[in-house]
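The complex appears here without one of its protein chains, the remainder shown in place.
Letters A and B mark the chains in the order given here, with residues in each chain numbered from 1 onward.
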Amino acid sequence: MLRFLVRRVIGALVILLIISAITFWLFYAVPRDPAMMSCGKNCTPENLAQIRKNLGIDHSIPVQYWYWLKGVFAGRDYAGYGYCDAPCFGYSFANNVPVFDTIMDRLPTTLSLAFGAAVVFLVLGVGAGMLAALKQGRFLDKFASSASLLGSSLQIYFVGYIAMYYFVAQLGWLDQPSWTPFSDDPVAWFSGLLLPWLVLAIIFTANYTRMTRSQLVEQLSEDYVRTARAKGLSRANVFFRFAWRGAMGPIVTVFGIDLGTLIGGAIITEQTFSLPGIGRLAVKSVDQSDLPMLLGVTLLAAGAIVFFNIIVDAVYALIDPRIRLA
Amino acid sequence: MPDLSHHFHFKAGSMSFSRRNFLIATGVAAASTSVLSACSSGSEGGSSQDKAPKVTGAKTVEIPVGTKADSTGPAPEVTGAVKGGTIYSLQQFDMDHMDPAQIYVSTEGAITVPIMRGLTGYKLDAKGNATLVGDAATDAGTMKDGGKTWSFTLKDGLKWEDGAEVSSDDLRHTFERLFATFVTEGPRYVQDFLVGGDKYKGPYEGKSLDSIEVDGKTITFRLKEARADFNFTLAMRAYSLVPKKHDTKEKYDKQPISCGPYKVESRNIGKSMTFVRNEHWDPKTDAIRNAYPDKYLFQMGYELVASTDRWIADKGTDQYAVPIFNEVAPERIAQVLTNAELKKRVLTAVDTVTYYWPINMTRITDLKVRQAINYAWPHQQLQTIGGGAYSQEIATTIFAPVTPGYTKFDLYGVDKKPGGDPAKAKALLKEAGKVGQKLVIAYQQSDTAVKTAVAIKNALEEAGFTVVNKQVDKSTFYTQIGKIDNDFDLFAAGWSPDWPNGYSQFYPCWSGKNIGDGRSNYAQLNDPSVNKAIDAASQIADVAEANKAWGNIDKMIMELAAVVPDYHKIRNYLYGSKVGNVIWDSANTCVALSKLYAKK
Partner (left out) sequence: MTSTDQQPFLSVRDLKVHFSTEDGIVKAVDGLSFDLLKGKTLGIVGESGSGKSVTNLAILGLHDRDRTAIEGEILLDDKELLTASEKQLERLRGNKMSMIFQDALASLSPYHTIGKQISETYRKHTGASKSQSRARAIEMLRRVGIPQPEVRVDDYPHQFSGGMRQRAMIAMALVCDPELLIADEPTTALDVTVQAQIMDLLKDLQQEFGTSIVFITHDLGVIADIADDVLVMYGGRCVERGTKREVLRSPQHPYTLGLLSSMPNLEHPVDVPLNPIPGSPPSLLNPPTGCRFHPRCTFAEKVEGGLCSKEQPPLEVTNGRGSACHLTADQRAEFFTDLAGSAAN
């Protein structure tokens, strides 16, 4: 297990390194000039040159990348802002705030959104899938299946705006989506995120219902499930300890991927509900040609996916002893 | 990633380009002006409730220069206003800069009215009419040598938020630090105007600029050329005061020190900012700010649809919320403006920006061809594509109708034929022997860019042109069209003046002196008579005379057909039901923050 982790973490770092290089390259692959974004109306060549110097982009692209890497691993001296300790991801081109600080500031929102929604869609999705599997072919099964189909074909901004209009503005059942740190006020944290969680859950639940149902149906027809019943184990016992155990693997895999991407930033959700998370940061950094921020956000998103991949593999091995980690 | 998508701009609507591009695109009106008769609050204009606002022909008003009495505090009371409470705001964007020297964007200028003060500023009367008065200075300044020397005297009793007196040293420092290398984003007018400014590198190496003289409480600026409107220039946010003692250079951008009625209590970049009262502010020193609420809480990150829906719902603290820059979302505009109840809470204003299409004078040298483009222009179609009469007023001039100096004229018959006059255009092309003339048109990506480009292509081709449309990446758009040597004949651009007069409208974009890579004379118009007229108008001290001269210059440029005016921007803002005295701040082109109060 330890060897597995060490190997995978090293692999992950290599991947992130490659991603950072690709991001750097892609950023400059289209003609764009970040300095232009900070140049006022009288954008003279002298002023542009000064901005490039201040932003640290007055070098060739490979040299810029090298400085960036140096910043991450060894720290870096900025012309305008003094020495920046490792791991230094630089300063935002747009507002000169350290990238790392900004990401750390936004991360709680995105994490709350992702994990909260995950709890809801896991409970609802897996629960509905289990019921559907238990009641194969009956009304409940058909209802869950078609509801999940409907859910998966909906779009967040569509559901989001409608939900906000009815449940917040018209009926007043739910609070206006907003972000309050958990440490400030747990109740406000919860009520501000409840609607986004539910809306996100509507979209995701569908997939888990379908997956849980089909996995369980498959597992329930497995021979070992029949054996367990033949041993005299109860239906419930067999369902949870045998069939569900077998069904979990693929669900855990998809869950890991979903969680990874959600933490990389639920862009549309954050846009729709005006939540200050990583997703909005990503949009803003793209919009403003804010390379350091874009790199930070991209690495976080990639890192989250890679991280959850490792977790998924480890969990998979825990679930299924036939899988060996090496 | 499931949630990562192609929807970056899915509800951007009229603000489909980023604000930073907006800045360049419109010529951010950091201290631009507009005139109030063109604005109407919904509650007043109830008679024609489903008609779009109409601004053409609106009576324009001068922005007079106030007297010493006008500049003396306290600000006149707002009828019915009460003290206390909190005013909220829902904002799409946070401020990128809080160092005044770095502020050029109008939102940043507007939001900082309660905490920053310059030598001059705009005072609003009960109707919202603006007067230029002394803010930190006792009056709007004294001019000598026809405008080459300007003096201002600092008011007594002005204090920073730490209780320290605002000193003449602070004044000098404020202007000297504009030359530092970290100041790159703000306007450069004062730097260019001051004698010796081209060589000065800022105060941090111990050197001071000789053309700024301080004598007791009086500061004197010596300028290279006569600038009769220098006191208007100084009203830009970029020239607000910075305390020498607390100047942390580039770090000041994150921790500005206030000498206004409020100070920054807390700030979470990208999320929120809170202003609370500055106990050291004396209302007797301030003729501009009323400071009724105890607190301002700005909440950032609200897309237009989200904020509009919250204002429509008008629940909880949203009842006390005003927009700084979040207009009514295009998707909701019809719903809001056709609802009598909602319309009572709408502030409609015309921006000082004019969106237009400069014609590259170095490539399209034949006047008749340029005139033909003007005749063929499909104004009406473009207005419809851009959101209709609710959000666009068809332009026939470079001046916006709300800028002092605006003179109404319509050289190319747009009023009669808003859809264009292809026959007339074709005739002109024929006369010039240029039927089939090729036009390369550059435009930025946006929600409506393609539709717009197609409409223009169709109209111009009907008139006998051959059109090539080129979409240019928005991050490099202005770099590309700002190059002297470019391959475009016509490009989408726009401008709003930085202060309320013709100089700020015409010099940057139409003077032959401002041609150069990265400069804003995109048409590269270098007409001796226009140049001469601009120089002459800049010297006229009498405001009414000057305005007349600038109106004439507008007409001269249109006669040369160096540009196709497209439209003036109409903005509609919805606000909470418990916010009192929501009026338009013509000087900062936004809701007048310092005049608001929270209803009990």
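Here, a contact is a pair of C-beta atoms (placed from the backbone, for glycine too) under 8 Å apart; a residue touches a chain by one contact, two chains touch by 3 or more.
Remember, predicted model here, so these are calculated numbers, not experimental data.
Here is the thing to keep in mind: the chain we left out touches A in the whole complex. Only one of A:Trp189, A:Tyr208 or A:Phe242 touches the chain withheld from this view, namely A:Phe242. Although one chain is not shown, part of chain A still touches it, namely residues 136-137, 222-224, 226-235, 242, 245-246, 319-322.
Methods note: only the chains that are shown with their structure count from here on.
Interface of chain B with chain A (complex): residues 1-5, 7-8, 10-11, 18, 20-21, 23-24, 27-28, 94-97, 104, 181-182, 184-188, 250-251, 253-254, 268-271, 300-303, 305-307, 309-310, 312-313, 315-316, 318, 473, 475-476, 478-479, 482, 498, 508, 516-520.
Residues 30-34, 36-45, 47-48, 50-51, 53-54, 80-81, 94-97, 102, 105-106, 156-157, 161, 164-165, 168-169, 172, 176, 179, 203, 258, 261-262, 264-269, 271-276, 279-281, 283-284, 286-289, 301 of chain A touch chain B in their complex.
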